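Dropping a structure here in structure tokens format, bear with me for questions.
All protein chains of the complex are present and in place, except for one that has been dropped.
We call the chains A and B, going by the order they appear; numbering starts again at 1 in every chain.
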Amino acid sequence: MAEVIIQDATKSYGNTQVIHGLNCTIDHGEFAVIVGPSGCGKSTLLRMIAGLERVTGGTISIGGEVMNEREPKDRNIAMVFQNYALYPHMTVRANMSYGLRIAKLPKPEIERRVQEAARILQLADFLDRRPGQLSGGQRQRVAMGRAIVRDPAVFLFDEPLSNLDAKLRVQMRIEIRRLHNSLDTTSVYVTHDQVEAMTLADRLIVMNGGNAEQIGTPLEVYEHPATTFVAGFIGSPPMNFVTGQVGNGGTSVTLHDGLQVAVSDDTLAAMAGQTVTLGVRPEHLQLAASPEGAMPMTVDLVEALGADILAYGQVGQEQVIARLPHDAAVKIGDRIHLSFAASQVHLFDATSGARLSP
Amino acid sequence: MDRRVTFNHRFLPYFLLAPQVAVTLVFFVWPAGQALFQSTLIEDPFGLSSEFVFLDNFAFVLSDPLYVDSIIVTAIFSVSVAAVALLVALFLAAKADSVISGKLIYRTLLVWPYAVAPAIAGVLFLFMFSPRVGVLSSALTALGVDWNYLLNGNQAMMLVIGASAWKQISYNFLFFLAGMQAMPRSLLEAAAIDGAGPTRRFWTITFPLLMPITFFLLVINMIFAFFETFGVIEAVTQGGPAGATNILVYKVFRDGFVGLDFGSSAAQSVILMAIVISLTVLQFRYVEKKVTY
Partner (left out) sequence: MVENNRLLVIFSHTILILSVIVLAFPIYVVFVASTLTLPEVLQTPMTLLPGRQLIDNYVTALTEGAGASSTAVWRLLLNTLIMALGISLGKIAISIISAYAIVFFRFPLRMFFFWLIFVTLMLPVEVRIVPTFEIAAALNLLNSYPGLILPLIASATATFFFRQFFMTIPDELIEAARVDGAGPIRFFFDMVLPLSKTNIAALFVILFIFGWNQFLWPLLITTDPAFDTIIIALNRLLRAVDDQVDWPLVMATTMMAMIVPILVVVLMQKWFVKGLIEHEK
């Protein structure tokens, strides 16, 4: 059993702290995805789990043992790197077996494992080639094969698909998830691509500025984003935000142009008169039947995506995007009215960005 | 300049550096320190006692008319070698770059003199121009030139310049050709569309873009002419006739090893050291953009 437990983990380079005390438990067999913008510390966290970066404070344990002082090779992990990091002068077979040869496994056992991995990854015909003679997708498979042959308790992936073209990325994403399901191991996967994150994860760790902003299932994170950052990062196009004042009794929010939005949130009762951020996802906006109580917007750009269209415009100072049905008759310059259900509104503290809605 | 990812090991890096550092300390730093030290001493001819004289050796060396002559000789020699070797190489590289077929063959045929030792280059020229047996000296005599470099200082100088430049041309040629081939074709094509002919293109586009390489080669050629031509001088003229080709490096060697005047030789070494250091600094100024140390 190999659950990964991160307790109060911090990482500093000199005086600069880049991970500020992070806590997280990844259960055995779980597929955890660490997602966040570049520079948020997600790769650093993964590399701390791998043992490629020293942990400054706190502990990281795998399978119940604290790993802080262990070398990467002694952590029972395997890692797939962003640029694959294949040894260019070695054949595919030698690449995959290198770690096993260092660990002095018996030759027949090494050969058995390499053959098995090659079968799973459909690399059997390429075992004697060098990485330079392979396509991007094949190199990616070799990098995974090198991880599989180690038979590790935890797989670590560092943005493994970012060098592939869009189509191959989707295909490899599915393969990675299938592989995980069939191998009964724990996986930790780092990406900046929120689509990858949503589709792969059992558990999502959304990071920002060295902190875990939210940890939960993809659906939890999507439906109940803990902060404006998470709300803006997960979902595409991102959630729309507008600011407004909480009305008397906390049953409505008044936007800057006087529009009143009804909210079904009794926690607001005590906040009358305060400024809040109101968030609605583009897919939860619709064309209103009547202008009454709806949000007026002048369309300045329309993107037709086929299945639906994206209408861009200004509401007050803020840019708002609405995802509308493909047959919605909306042109640039139109003044449209948008409505949304009170239950689809997310309210956040205007200064801290923390979620106010339950 | 630093890698992000490194290994941790307490002793291994020192162990790996040890051989290079040992050789450097024993054969480079220590002797250079000795040269500095000796340059402030006067030793009696039997080496029994020495006296600290501060900068007297330098004053003596720099006021010695023979040394001043040697400086002038060195300046004429190195500027001529660098100029001849650079100009010929630039011309040949431009020609080789302009032909479409046979570029590599010409490179092969022009590059091999690099492999010839300066001392051997000296032997080749000595043999061609020897007043007694030389093929070209008899040709010169037949043309009415009174050729005898063993007596005529100017002729001796021309001979050592020729031998040194001959050897250095291929080196410069390689760099110029590589520079020209690395030049974006589109630039020259744009100039051609603008109506510039081949000669004009060379001087307005190719040559200015080659300036960094030219400067780099100039420094390298000066270093070559200052130090590595020792073999040419020793083989052909031994500094003669009457000091006409007595370049600084050769004089250090003669004064130290033949004249056994250690104080003066050491002072001359220190002056040479200052010259190399300034040339090296100049050279690294140029590559600074590429490499930051």
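Keep in mind that, in the parts below, a residue touches a chain if its C-beta (ideal position, glycine included) is under 8 Å from a C-beta of that chain, and two chains touch if they have at least 3 such contacts.
What you see is a predicted model; the values in this text were computed from it and never measured.
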Hidden partner chain, touching residue among B:41, B:73, B:96 or B:160: B:96
Residue among A:4, A:40, A:62 or A:78 touching the omitted chain: A:78
Of B:113, B:153 or B:243, the one touching the omitted chain in the full complex: B:113
Positions on chain B contacted by the hidden chain, ascending: 1, 3-10, 12-14, 16-17, 19-21, 23-32, 34-35, 38, 88, 92, 95-96, 98-100, 102, 106-121, 123-128, 132-133, 135, 138-139, 142, 166, 169-171, 174-175, 178, 185, 188-189, 192, 197-198, 216, 220, 227, 230-231, 234-235, 249, 252-253, 256-257, 262, 265-266, 269-270, 272-273, 276-277, 280, 287, 290-291, 293
Residues of chain A in contact with the chain not shown: 47, 50-52, 71-73, 77-79, 81-89, 98-99, 102-103, 146
